[in-house]
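Below is one structure. I have some questions about it.
With one protein chain removed, the remaining protein chains of the complex are shown where they sit.
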Amino acid sequence: MTDLLELGRKVLMSQPFSVLIGAELREFSDGKAELVIPITETLKQQNGYVHGGVIGYAADNAITFAGGSVLGTSVLTAEYKINYVAPAVGDQLIAQASVIYAGKRQAVCRCDVYAVKDGVKTLCAAAQGTIVKTGEETLPPKL
Amino acid sequence: MTDLLELGRKVLMSQPFSVLIGAELREFSDGKAELVIPITETLKQQNGYVHGGVIGYAADNAITFAGGSVLGTSVLTAEYKINYVAPAVGDQLIAQASVIYAGKRQAVCRCDVYAVKDGVKTLCAAAQGTIVKTGEETLPPKL
Amino acid sequence: MTDLLELGRKVLMSQPFSVLIGAELREFSDGKAELVIPITETLKQQNGYVHGGVIGYAADNAITFAGGSVLGTSVLTAEYKINYVAPAVGDQLIAQASVIYAGKRQAVCRCDVYAVKDGVKTLCAAAQGTIVKTGEETLPPKL
Partner (left out) sequence: MTDLLELGRKVLMSQPFSVLIGAELREFSDGKAELVIPITETLKQQNGYVHGGVIGYAADNAITFAGGSVLGTSVLTAEYKINYVAPAVGDQLIAQASVIYAGKRQAVCRCDVYAVKDGVKTLCAAAQGTIVKTGEETLPPKL
């Protein structure tokens, strides 16, 4: 495991809500981040699909990490939009985010969210948003 | 309590993720919906603020209910965008959504999300999105 | 006419594309801006409606002005989203923008775009976006 991935996992585990959701950081490298969420009953809505709020969380958090991988400091999602394209069913939710533009103070990222059922990945949502540096430095400069 | 509000609360309580979050439906009337979420430790991120994923959930679900109040059938959020404008701290999160356009098959809604601390409401996010009818009729035609 | 409105009109007239579109600034005050565009044949698409690109331009530029009214300096639209809700037909397009949050370096604004036909206003689009200060000071500090 890289130092960056180890650091990212510590940050994720320091977010009580991410622990509640059960999110794991599987990749965290220069310009990229991948979150995985095991699908459990508590994450669903009334029809048995993963709740949109979980999918939104995954996309939002994945782009924050992707942005953080290049902005070198403490960051947050300033805004994002998401299109839900298919109900999420299966065992796992995977959010894959990447940076498409990085400046000094902000990055624009995209994210695809997939549901994995019986080994088959299906796109369930697509997002795009802006990550900005915050004044507070809560992560090491190297991140 | 109106029949519509009672019905809306049943729908909300049938969503395991909404129960996990602790969301309550405080208003649900023609073209409007208001969700309230007591702020607890488990809903926070690493700096003690409410996690963006919770704020996004609140906005997303509130616009779904607002859209459902006028589309008369089972609905879901097809897409939305959110701008986070201030960290959310305090006792309660309040998401107030309203319909700004309603057609036969879709509605466009806006939502303002506030954090309430010591009785003072502060805007922490603003959202806008599209609610669409689904084929499955899971709610009574009157809703 | 206020000094601010006069200044705003000069800025608008210094944008060749706004002149090409035929946009006029009707209101420009603290936190608000209103653009009016006479609907001409050249602004239409193949079905006789105003082209979406014109409606997007109107929303985008109106929120830039609204943001500029409170940020006190040179500004631009960093991002925005728009929902088109009805075809625009008639004599005039009106874009009414207002600031919903203003910080030191950015503002979040909303805009409603209406088409006016025979004196009747119809909502044809709704937008929300982020306006940011640029480094270059091209407008007087008072703006």
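Lettered A, B and C in written order, each chain numbered from 1.
As a convention for this text, a residue touches a chain if its C-beta (ideal position, glycine included) is under 8 Å from a C-beta of that chain, and two chains touch if they have at least 3 such contacts.
In this text, all values refer to a predicted model and were calculated from it rather than measured experimentally.
Engineer: Would you list the chains present here that the left-out chain is in contact with?
Structural biologist: Contacts of the omitted chain with visible chains: A, B, C.
Engineer: Check each of C:Leu25, C:Leu43 or C:Leu71 against the chain that is not shown and name the one that touches it.
Structural biologist: Final answer for the missing-chain contact: C:Leu43.
Engineer: Which residues does chain B use to touch the chain missing from this display?
Structural biologist: Residues in contact with the chain left out: 78-79, 81, 130.
Engineer: When the complex is taken as a whole, what residues of chain C touch the one chain not shown?
Structural biologist: Residues 11, 14-21, 41-47, 51-54, 56-57, 60-61, 64, 76-84, 136, 138 of chain C touch the chain that is not shown.
Engineer: Name, in rising order, the residues on chain A that touch the hidden chain in the full complex.
Structural biologist: The missing chain touches chain A at positions 81, 83, 85-86, 100-101, 103, 108, 110, 112, 123, 126-130.
Criterion: only the chains that are shown with their structure count from here on.
Engineer: Determine the chain that sits nearest the middle of the structure, using the mean of its CA atoms as its centre.
Structural biologist: Of the chains present, the most centrally placed is B.
Engineer: Work out the mean Cα position per chain and let me know which chain is farthest from chain B.
Structural biologist: C
Engineer: Could you grab the centroid distance between chain A and chain C? Build each centroid from C-alpha atoms only and quote it in angstrom.
Structural biologist: So the centroids are 33 Å from each other.
Engineer: Counting only Cα atoms for the centres, state how far chain A is from chain B in Å.
Structural biologist: 21
Engineer: With centres defined as the mean C-alpha position, give me the chain B-chain C separation in Å.
Structural biologist: So the centre of chain B lies 29 Å away from the centre of chain C.
Engineer: Send over the residues of chain C in touch with two or more other chains.
Structural biologist: 81, 130
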